[in-house]
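Once you've had a glance at the structure underneath, I'll fire off some questions.
Complex shown without one protein chain; remaining protein chains in place.
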Amino acid sequence: MNEKTEKLIDKKGIRGDGRKVDELRPLKLQVGVLPNADGSAYIEHGKNKILAAAYGPREMHPKHLAQADRMVLRARYHMAPFSVQERKSPAPSRREVELSKVIKESLEPALFLELYPRTGVDVFIEVLQADGGTRCASITAAALAIADAGVPMRDLVVACAAGKVEDQVVLDLYDAEDKLGSADVPVAYMPNLNAITLLQMDGILAPAEFEKAVSMAMDGCKKIYEIQKEALKTKYMVVKETDKEIEE
Amino acid sequence: MPTFFEKKQLVTPGELLAEGDYLPGENTFVENGKIYAERIGLVDSDNKKVNVVALRAFYVPKMGDIIIGTVTEVGFNGWTVDIKSPYTAMLRASDVLSRPFKPQNDELSAVLNAGDLIVAKIASYDRAHDPQLTVGEPGLGKITRGQLLRVTPTKIPRIIGRKGSMISMIKQETNCQIILGLNGVILVTGKTPEEEEVAIQAIRKIEEESHTSGLTDRITQLLKEKKQPPQPEETQQ
Partner (left out) sequence: MSSLVTKVKVKQIEALLEKGTRMDGRTLLDTREIKIEQGIIEKAEGSARVLLGKTEVVVGVKVETGEPFPDTPKDGVMTVNAELVPLASPNFEPGPPDENSIELARVVDRGIRESHAVDTEKLCIEEGKQVFVVFVDVYVLNHDGNLIDASALAAMAALLNTKMPNYEIKDGELKIKQGYTPLPMKSHPITVTIGKINGKLVVDPALEEESVMDSRITFATNEEGNICAIQKGLSGCFTPQQILDASKIALDKAVELRKKLNW
């Protein structure tokens, strides 16, 4: 795609940002960060900074979108104009529309949609800073926001990408690898149920490399899952006071 | 037939709780014969039944439940009521007026207006229809005074206590009337604001510490302390 730049992986197998091929970027997760939302979460995954909020289940607006036999999940993935090097227009791009759809579809398998007919849950995702792998980080945060809203779930959904850089399969691509690498495979996963809920790929991979990338991404997911569970528990162990709300 | 939890352990959605000869209780689900948690909460088992006491949930209407709601809209033949649930409730004019309702004579907003609070009972509700309310029983109807507070609906049983022991104690010690809406809305009405405040503090304490043991003793203690004139150094946990 691009001509010679600096090597993305050196001879010792160390990547441009100092990681090994199967190493995740640093991860920080926080639950219950937005007081107005029924549930919310914040994720820092490498330099990605993303907020997710869940509202509902609540009456659907507009009403005709309600389904008689199931709950409707809506997701909106949106990038802030200042989240990338060149200002991004705030109007939703085709990419954002597609990502909103696949993110929604990655979360739906975790929900008992048939239990709450005629209602809707809205998940809003704002990417404040993007550094490669925003759809995965968004899913990880969105699942926490939904759990924090008290919506029953089969499992938390956690996501992570693997890809191919300098002829090697690597875990969790950051921006430069995403742009210059030869393949990217984002995977969303429900670890306890061993179910893949999102899988996309672009680039070129031999079948064996694809198999390796999926299994590497799943291993990454399992590691993030532990951090995700901990973040959810932390909110309910520490910040009980903020749960109060007195109404007049 | 193993279990995978300790009593009162904090679990997250998707966590495996038990396998084999156990029954799925509240906030759990079964997949391939295994019982998992579906909400963040504390696991408990009673005999063979595995329950999760959810730390966060929303109210799903059930027929016969007493709830507290806010009138949000006055319609042609009734009121729309927000009951802090995914489903909006309706209260029919005929239920309140207890006679056939005549749109040309009856000004509904004079009976109940937007913003009014009511204690009501869920008269009917199913998957296809929004809940209908009734106020046609003693103790139900418009609320005119008192203080409201809101808790996660799953905490209401803790506030009630075993056979109502907790709530009767609070009522007795504070001289307050307390209505526990099963939708998580609570009305406290006392003779003085101070008494109401004590009752609210006790309820908040139960909400926060519902998963700890010896709670009854601590609530008793709190109520006793508050009954005496406040002491300068007293700090409240």
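Lettered A and B in written order, each chain numbered from 1.
Going forward, a contact is a pair of C-beta atoms (placed from the backbone, for glycine too) under 8 Å apart; a residue touches a chain by one contact, two chains touch by 3 or more.
Small disclaimer: the values here were computed from a predicted structure and weren't measured.
When the full complex is examined, the chain removed from view is found to touch A. One of A:F124, A:F210 or A:Y236 touches the chain omitted from the figure, and that residue is A:F210.
Between the chain not shown and the residues A:E59, A:E108, A:E126 or A:E166, the one that touches is A:E108.
In the complete assembly, the contact with the undisplayed chain comes from A:M190, out of A:M79, A:M190 or A:L232. Taking the whole complex into account, chain A touches the unshown chain at residues 94-95, 97-98, 100-102, 104-105, 108-109, 113, 185, 190, 193-207, 210-211, 214-215, 218.
Convention: only the chains that are shown with their structure count from here on.
Each chain gets a centre from the mean of its Cα atoms; for chain A and chain B, those two points are 34 Å apart. Contact residues on chain A toward chain B in their complex (touch as defined above): 38-39, 56-59, 68, 110, 112, 116-119, 147-156, 190-193, 229, 232-233, 236-237, 240-241, 243-248.
By the touch rule above, chain B contacts chain A in their complex via residues 10, 12-16, 27, 29, 31, 36, 38-40, 54-58, 60, 86-88, 127-128, 147-150, 152, 200, 204, 207-208.
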